[in-house]
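Coming up: chain A.
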Amino acid sequence: MSKATNREQVLRLENITMQFGGVVAINNLSMEINQGEIVALIGPNGAGKTTAFNCVTGVYEPTNGIVYFHGEPIVVNHPQGKMIKQYGGINGELYANRKPVAHTPDRITHMGIARTFQNIRLFKSQTAFENVLIGTHLRKTSNMFTATFRLNAKEEKANRKKTAELLEIVGLADVANELATSLPYGKQRRLEIARALATDPTLLLLDEPAAGMNPQETDELGEFIVDIKNRFNLTVFMIEHHMNLVMDISDRIYVLDFGKQIAEGTPEEIQKNPVVIAAYLGVDEE
Partner candidate 1 sequence: MNQKKSKVPMIVTLFLIAAIYIAVFIAEQTLPSTSMLFTVLKKGAVYALVAVSMNLLNGFTGIFSLGQAGFMLVGAYVYGIFTIPVAQRAAVYQYFDGGIVQFTVPLVVAMILSGLAAAFFAFLIGLPVLRLKSDYLAIATLGFAEIIRAIFQWNGLGPVTNGSNMLRGFPNFNDFNITDGNGNVTVYLSTLIPFIIAGVCILLIVLLINSSYGRALKAIRDDEVAAEAMGINLAHHKRLAFCISSFFAGVGGAMLAMYQTTVQAKSFTSAMTYEILLIVVIGGIGSVTGSVFSSFLFVACSEWWLRFLDEKQLIGDFEVPLLRTGFRMVVFSVIIMIVVLFFRRGIMGDKELPDLLSRRAAKKGRAVK
Partner candidate 2 sequence: MKKLIALVLAVMMLVPAFAMAEDVIKIGVYEPASGSNGAGGKQETLGVQYANQETPTVKIGDTEYKVELVIADNGSENDKAPSAAQQIISAGASIALGSYGSGVSIAGSDYFKNANIPVIGLTCTNPQVTAGNTHYFRVCFLDPFQGTVLANYAFNTLGVKTAYCLGELGNDYDQGLIEYFKQSFEKLGGTVFKEDFPSKTQDFTSYLSNAVAYGAEVFFCPVSIEYSTLIIQTASAQGLEMPILGGDTLDSNKVAEAATGTNIKVIITTFYQEGANEKFDNGFKAWLNSDAEAMTNNGGNDMIAAVSVMGYDGYYMALEALKNAGSTDGAAVMAALPTTEIDGVSGHIKFDDTGDAIRTSAFVKTINNETGAWEFVAEQSVE
């Protein structure tokens, strides 16, 4: 536990285990992320990184464990029903007396956690502008009738302005009216980030934001992530394979292998960690 302990804790995972049938995808993962940090989650393919994201964002309900967001438990679960017998993780009894808490992904987004996807999931029939505009929908105050009869013109105008600004910030203003899926790969990734920002998050989860980018684009992306973090006062939690990017911008790094956390620390510490080198970097070099 290093430099950031004095800051407010934004996200904390406590003993998260995710088991699909007999397969334990994440095994007793605990981690914390503090206000203003950029934290990276790394690990070989199939280590359970995206599953961890899905547990936080409500796509999956973890088999066991708690997720706190700004101190509030947003996910609580313990093995139930058939899973009690099948359970392959540890600490299964820890939360047995706590009432399970589960939210749908949209509720989680409401609370202020926004995400992007590993395999870009833009709204394919919509323009870049519309994609971002949809992100503003959840903060609306209008209802269906006022929206239909255009009684929410003021709000709509504000949302459009916000969208335009976001596109400007991510550098996509010139392609605002292009179909999202017709954009080049790098721009699609940026657009996904802009869309996530439109939901007014306090925590941004980025799932391999640099995947498929060349070194130059990756460098630019790094600067961009730091820039938006500062501009919107965000905390960033990202999964990434580009080690240069991870080492450049992360405050801390968690390393996952076969669902288990094998290391945690600053980039320098991780780079020197023999366990990581053996399990991960070594494998990766082949």
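Selection criteria: all candidates are chains of the complex that A comes from, given by their letters.
Observations on the model:
Note that in this section contacts are C-beta pairs under 8 Å (C-beta built on N, C-alpha and C of every residue); 3 or more make two chains touch, one makes a residue touch a chain; residues count from 1.
These numbers come from a predicted model, not from an experiment.
Only one of 1 or 2 makes contact with chain A in this complex, and that is candidate 1. Touching candidate 1 in their complex are the following residues of chain A: 57, 59, 104-107, 109-110, 114-115, 117, 121-127, 129-130, 133-140, 142, 144, 147-150, 152, 156, 159-160, 164, 167-168, 173, 176-179, 182, 195-196, 198-199.
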